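The structure follows.
The complex is shown incomplete by one protein chain, all other protein chains being positioned as in the whole.
Moving on, here comes chain A:
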Amino acid sequence: MAQIPNLENAPLNLKSIREKSQRELVNLLKDIRGTKCLVIDPKLSGSVSLIIQTSTLKELGLELRHLSEEPVQTECTKVVYLVRSQLSFMRHIASHIHNDISKAIQRDYYVFFVPRRSVACEKILEQEKVHNLVTVKEFPLYMVPLDEDVISFELDLSEKDCLVDGDVSSLWHVAKAIHELEFSFGVIPKVRAKGKGSVRVADILNRMQVEEPVNTNDVGRPEVDTLILLDREVDMVTPMCTQLTYEGLLNEFLHISNGAVEVDSSVMGSQQEGKKMKVPLNSSDKLFKETRDLNFEVVVQVLRQKATTMKEDYTEINSTQTVSELKDFVKKLNSLPEMTRHIHLAQHLTTFTSKQSFLSQLDMEQTLVEAESYDICFEYIEELIHKQEPLTKVLRLLVLFSITNSGLPKKQFDYIRTELLHSYGFEHVVALNNLEKAGLLKKQEFKSNWQTVKRTLKLIVEDTDTSRPVDIAYVYSGYAPLSIRLVQQAIHSGWRPIEDILKLLPGPHLETKRSGFPSSPSVDSLHGASNGVADGRRSVILVVFIGGVTFAEISALRFLASKEGMAYDLIIATTKIVNGAALIETFMDKQG
């Protein structure tokens, strides 16, 4: 199965978007004659692998390398750098070129910026005196479809950049990407945003429509009905909790990156010891599509049930006689590889989930979210530090603790920080400072309003039946993610009924209607008559998470979309798929 997802059943034609990016990249590379060495920044190479196969790239006469500080080892006289516009990469490129010059190697250099050239990056090239040696071009890759209903803008550092450094470049990028979507699918008429970044994106999006209008006559009736924008900052509680869906857990323990996990081949039942193998995870895998969004407990049951049926079929086969029965059986056998794959993965996961420490961590998360037993939580975290559990794990709980209590009292705040620095080293002062700047770990200044939010939005759902869920809370076994509760509200009733609650959460909110290019009113009314389910396709709601979204949240949204009485398909777009650990790590500058 390929790592590049099959996008046949996407509610929007995401395939065309992917194909466009593919074409653009191939054309850029074809423009340079002859053999060349493509040096790609490692993170970007992951994104690129989701739009084009490596083999296709190699057919273009490319040698592939990853960008690092080390000089590029190649015979090619043409070196193409494919990089995101990050300042640090420019240094590498400059040092490579200087290295070649010192060795009197003559080469042609090309720098392809993704998604566009940047003044700051070129400034560095200028100051390093290599700007006149390179040909600069752009590869406008603003988004990558991860699956039928998920788009990623591939902005790993968005949350940290915005909250800590005040670098809001990612907001422009997000707006630009949405605007690109509008060029294909029409101007989105309704916008609902919550959070500083989201409101800003809505604003930039409107500006873009003025500057470079999407002509409604070209694209026809908008396929996307509503745009919901949500800042991660609004809900930092959810990502700090451990996701309990199948896909979520896979991500927590095995790190799904670019739609695949890498595991020891022994895990997958292969004989070769010590070798790593990649297991693609997307909806082209029927069984995964069926189970990814379920609570992991249920996945085990489902797998057992399927296996049992299969076993029965297998024993029956000895008694079957007719060809058609055999055919049926063979058809069933086709799902066998999928079955084995997921049984292996699930078993591997249980080795983590059955650990005592994991269970107590889950208990603690629940306690933290309920936010009613302060001392127990504090002592638990203190002990984690004393045991020197991994720092990300500690910080994750600590952040959860700080948010639900709107900070720690000064004395304990200082105490915990001292214990952290003593235990893990003083270099982590930067991480602490970053978290403080971002408001994730701070001194208590006023009373927490988490209780109100929790109660009003019914975030804690008792008696969750994970096998027959009626509420999104099943994805965290009893905690309904705040972010998705907000989306739920935005879909059903807009912001008005919950304005009081919104005011308790960080950032402003906004609800507007937009129109495309002023077209003749008669055309509008014509379309108005056929609103809703016009051509058998449901209207689409685009939910954008600025700062990242977790798999569990995506599962919750899919659950909403599949519920009866839901008139919309949902497409989720995010700066990056994240989990608590990944988010925390972005705040931990590599300083030490």
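The definition used in the following text is that a residue touches a chain if its C-beta (ideal position, glycine included) is under 8 Å from a C-beta of that chain, and two chains touch if they have at least 3 such contacts; residues count from 1.
Here is the rule we go by: contacts and distances are computed from a predicted model.
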Name under which UniProt lists the unshown chain, selected from "Protein VACUOLELESS1", "Aminomethyltransferase", "Cell division control protein 45" or "AP-3 complex subunit beta": "Protein VACUOLELESS1"
Given A:217, A:340, A:452 or A:515, the one touching the chain that is not displayed: A:340
Hidden partner chain, touching residue among A:430, A:510 or A:566: A:430
Touch criterion as defined above, residue of A:16, A:88, A:135 or A:467 at the omitted chain: A:88
Hidden partner chain, touching residue among A:82, A:97, A:241 or A:300: A:300
Chain not shown: contacting residue from A:31, A:59 or A:165: A:165
Residues of chain A in contact with the chain not shown: 87-88, 116, 118-120, 123-124, 127, 161, 165-169, 171-172, 175, 200, 203-204, 207, 210-213, 269, 300, 303-304, 307, 310-311, 314, 333, 336, 339-340, 343, 346-347, 350, 354, 356, 359, 382-383, 385-388, 414, 417-419, 421-427, 429-430, 433, 591-592
